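So that we are looking at the same thing, I have put the structure below in structure tokens.
With one protein chain removed, the remaining protein chains of the complex are shown where they sit.
Order of writing sets the chain letters: A and B. Residues in each chain are counted from 1.
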Amino acid sequence: MHRGKGLKFVGDSRVLHPSSRKKKGPKDYSEYPGKTEAFWPDFLLKEWLIGSVFLVGYLILTVSHPAPLERQADPTDTAYTALPDWYFLFLYQLLKYEFASGPYNIIGAIIIPGIAFMALLLVPFLDTSKERRPFKRPLPTGFMLLAIASMIFLTWESVVNVDWDAKRAAGEIREEVAVEFDENSEGYQLYSTSSCIGCHGNAFEGGLGPTLVGTGLSAEEIYDIAVNGVGTMPAGTYQGTDEELQKLSEFISTLEPAE
Amino acid sequence: MSNNKVTRRQFLSYTLTGVGGFMAAGMLMPMVRFAIDPVLQKKDGADFVLTDLPVADITEEPTRVDFNFEQIDAWYSSEVTSTAWVYRDGDTIVALSPICKHLGCTVGWATDSAHPNRFFCACHAGLYEKNGKNVPGTPPRGPLDMYEVRESADGLLELGPVVPNTLV
Partner (left out) sequence: MLNKIYDWVDERLDITPIWRDIADHEVPEHVNPAHHFSAFVYCFGGLTFFVTVIQILSGMFLTMYYVPDIENAWNSVYYLQNEVAFGEIVRGMHHWGASLVIVMMFLHTLRVFFTGSYKKPRELNWMVGVGIFGIMLGLGFTGYLLPWDMKALFATKVGIEIAASVPFIGGAIKTLLAGDEVILGAQTLTRFFAIHVFFLPAALFGLLAAHFILIRRQGISGPL
């Protein structure tokens, strides 16, 4: 193979004469059976064709699924349950088990991931045989398959019980619904001492449940929801008397967003 | 081999360049459009801002008028104070921008005692006549810009967007 233009650097001792430079780099693959081809342009063209197909799929994914953005971080919102990015879910799940949490937290947080990472890093020194076929070195193959299976299992376990709708609702960007109300009114007194405030917020702004401002519902409809529940809201959550609930329903039905 | 035949290697090179160009375009087109968006974004005409100066009180002597408005800068909105030099020229009201056309300092009316009837920029001793025309021989490269003006329903001065000087 011709290498370079073979220009000479006469009289300059800092630069090696090209002919004295040994051929570096890997051996040609002529010793392998079959056809070889040049990297440029033959092989790269095939790689880039695959890359183009990949890019088209990537762009379709990007256009069809916009990146999610939840509402601005609010450290005081205690109702929100965190989930890490999907590739950390297995670690997150591991820390839920009894043998890897509480007093044994160090096992789940440090020891198991540490051993796994060090084993991965040092694989070339743990598996030193010359054999390369996966079926002829059962231990490394077996351990790797076990690791993959447990990661898939843990990831599955971590999300199987997640209520995605509730999670989406908890993270949704909310319009600021300002509402003017009298904190000393009988309606608000009833509201603030009832369990409603836990899910619908101190100022009716919503939380686990939707906002109560501008619902467009009549007092009777609100009364009915409080008694029978709606959606994920269970029936019979209001603990007070029917009379109080009647007053509270009327109060809530009057809440309108302030200009 | 004749020159006008495309060799296999040349053909592959051209195809490779084309595929590479497609990938580069697919990657970079959205990003470049994203980056140059401020240049292409249509600015809807700025609103007129109400000042607290009654039009009837404006004299032929340029007076400094400070006015506040809400400036929306992408995701950041703030209360901004701006200044205009306002005087009466016959029936028309003239409101000049105080931004020096040399390097963007702020000019003042008659702030240099040697030039009592000139706008003066202290940074590099730039001078402008009363109508905003830059005095030749001083650093500025053009006349002062002016605000569009109009009178509000209750007789107060309203200032609009900055436009090039039309008096000179």
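One rule holds in what follows: a residue touches a chain if its C-beta (ideal position, glycine included) is under 8 Å from a C-beta of that chain, and two chains touch if they have at least 3 such contacts.
Bear in mind the structure is a predicted one, so any value in this text is a computation, not a measurement.
Peer 1: Per the definition of touch given earlier, which of A:62, A:202 or A:239 contacts the omitted chain?
Peer 2: A:62
Peer 1: Could you tell which one of A:47, A:183 or A:220 touches the chain left off the display?
Peer 2: A:47
Peer 1: Residue by residue, what part of chain A touches the chain that was omitted?
Peer 2: Residues 1, 3-5, 7, 9, 15, 18, 24-30, 32-40, 42-43, 46-47, 50-51, 54-55, 58-59, 61-63, 65-75, 77, 80-88, 91-92, 95, 105-106, 109-110, 117, 120-125, 127-134, 137, 140-141, 144, 148, 170-171, 173 of chain A touch the chain that is not shown.
Peer 1: For chain B, which residues touch the unseen chain?
Peer 2: Touching the chain left out of view, chain B contributes residues 27-28, 30-31, 33-35, 37, 40-41, 74-76.
The working rule: only the chains that are shown with their structure count from here on.
Peer 1: Just curious, how far off is chain B from chain A if you go by their C-alpha centres, in Å?
Peer 2: So the centre of chain A lies 45 Å away from the centre of chain B.
Peer 1: Please output the residues of chain B touching chain A within their complex, sorted ascending.
Peer 2: Of all residues in chain B, those touching chain A are 9, 12-13, 15-16, 19-20, 22-23, 26-27.
Peer 1: Per the contact definition, I'd like the list of chain A residues that touch chain B in the complex.
Peer 2: 40-42, 44-45, 48-49, 51-52, 55-56, 59
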